[in-house]
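Take a look at the structure below.
In this view, the complex is presented without one of its protein chains, the others remaining in place.
Letters A, B and C mark the chains in the order given here, with residues in each chain numbered from 1 onward.
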Amino acid sequence: MHDDTETSTSWLSPDDLETARSLVPMVYVEAIPIRVDGSGQLTHLGLLLRVRPDGSISRATVAGRVLHHERVREALVRNLEKDLGPVALPRLPASPAPFMVAEYFPDPIISGYHDPRHHAVSLVFVVPVDGDCQPTQEALDLSWLTPDEIMAPGFREEMAGGQERLVVAALAHCGALP
Amino acid sequence: MHDDTETSTSWLSPDDLETARSLVPMVYVEAIPIRVDGSGQLTHLGLLLRVRPDGSISRATVAGRVLHHERVREALVRNLEKDLGPVALPRLPASPAPFMVAEYFPDPIISGYHDPRHHAVSLVFVVPVDGDCQPTQEALDLSWLTPDEIMAPGFREEMAGGQERLVVAALAHCGALP
Amino acid sequence: MHDDTETSTSWLSPDDLETARSLVPMVYVEAIPIRVDGSGQLTHLGLLLRVRPDGSISRATVAGRVLHHERVREALVRNLEKDLGPVALPRLPASPAPFMVAEYFPDPIISGYHDPRHHAVSLVFVVPVDGDCQPTQEALDLSWLTPDEIMAPGFREEMAGGQERLVVAALAHCGALP
Partner (left out) sequence: MHDDTETSTSWLSPDDLETARSLVPMVYVEAIPIRVDGSGQLTHLGLLLRVRPDGSISRATVAGRVLHHERVREALVRNLEKDLGPVALPRLPASPAPFMVAEYFPDPIISGYHDPRHHAVSLVFVVPVDGDCQPTQEALDLSWLTPDEIMAPGFREEMAGGQERLVVAALAHCGALP
């Protein structure tokens, strides 16, 4: 689930953002923070806890819009800092290619990724994080889960918009499926 | 260089397209057609020959906009058919992740990828093509180049907007640098 | 589970193969055959049915050793033909980089990938297959499974040696997790 506060930082008025959304797909970046051991092996995967517009609570990735004239890397840095705080020390990927692309649509049937607000094409990256994470803004918390916890029955239901599949794909990409 | 005829197929009026371009980055797909041998090894790489807005001629990748509510795969199929004709038989990649992302800006300094019309985030794919290619619409021709021809001095100057680097990156990705 | 008939095609005597296995890791290739639709989207994933050394039956990937002085691509072609027959029409990947590496050890604890015979480093590729598959040699059958069937409870137990994780990783890589 993408956050709903983008309008405050996007240098677009709510009206302009609505206009853009009605015309073209939005470009998003999405980061899945991980903890790794000394050999680079994933040990934990981090997920935000958010209150959704309907008042329910769900786990979520770090996500946000790529602004007009902003580099993808800058958008990743900005959104990681927004959601994890200023001392998370994310290690941004050396390659600009995402490990996955998620296509969010208002109609949940089209791709299985669902965002009621708009059509968004999201570039998804796995980002090792070394420092202290202090969830900020609208995130209630950040929790670190083991691969076993993520693959346990019931985990799927804790996420929304199809993002649970991005989390499993991140585990698979890191060779960390239990 | 992206083509300039998108407006005719984009289901957006020129005015609406201008509005969108002034507010947010555009989502593009870009395909680099290749010929492969029986073991999948790249033998040739295909480039379009286009007349640029200033009347000069340059080589170009297959590229086009992802439309509102269109899947990335559909945009790839549509743009490949538009540029290579209906019997090119492209083999679309099984993974939705591009091998490269190119960020085009009106200011050529920002990323080295340049498009005077807008800020575009382009998902770039290598696409093996088995069939007959019949360049259509505004492309003058499609030519198949060997890795040696691509790496020869002077090739860089035949492309525009920084795309020559995507072509070298495609060769490298396919283990085909000479 | 790797097949046990490699010795017959490896141009090594059983004694020489035993010697090599006792000294260094073996290089393997592993292919996960898939069916795709016209836009490249995975619809089915193919798995062999094999009798294991202990008489039990399990599903397995296409796998085999890279021979001395053999290219990785040649090993892929040879093993795909051995397991799927001569008219499977596999589309070998354009990139020589595997989407995953699996490290098999005689001790199942080390990596979760287990092969009682040796330490093997396996380069794993997803291979779209267009033609008729006629399992040959020791494979009893090839079956095509949907993503839903693969993620259903109980599927894990139908595979051995940790390979069920490669199958899930292949689905994830192809953006096909249900």
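In this text, a residue touches a chain if its C-beta (ideal position, glycine included) is under 8 Å from a C-beta of that chain, and two chains touch if they have at least 3 such contacts.
This is a predicted model, so every value here is computed, not measured.
Asker: Over the full complex, note down every shown chain the hidden chain is touching.
Answerer: A, B, C
Asker: Looking at the whole complex, which of A:G40, A:P53, A:P116 or A:G131 touches the chain that is not displayed?
Answerer: Among A:G40, A:P53, A:P116 or A:G131, only A:G40 touches the chain that is not shown.
Asker: Quick one: say which of C:D16, C:D37, C:D132 or C:E149 touches the chain that got left out.
Answerer: C:D16
Asker: Which residue numbers on subunit A touch the omitted chain?
Answerer: Spelled out for subunit A, the touching residues are 34, 36, 38-42, 71, 73-74, 76-77, 91-97, 99, 126, 128, 173-175.
Asker: Against the chain that's been left off, what residues of subunit C make contact? List them.
Answerer: 12, 16-17, 19-20, 22-27, 65-72, 96-101, 103, 105, 110-111, 119, 121, 123
Asker: What is the set of subunit B residues that contact the non-displayed chain in the whole complex?
Answerer: 100-101, 112, 165, 168-169, 172-173, 175, 177-178
The working rule: only the chains that are shown with their structure count from here on.
Asker: Please tell me the distance, in whole Å, between the geometric centres of subunit A and subunit C computed from their C-alpha atoms.
Answerer: Computed value for the inter-centroid distance: 33 Å.
Asker: Could you pull out the residues of subunit B that touch at least 2 other chains?
Answerer: Residues 71, 96-97, 99.
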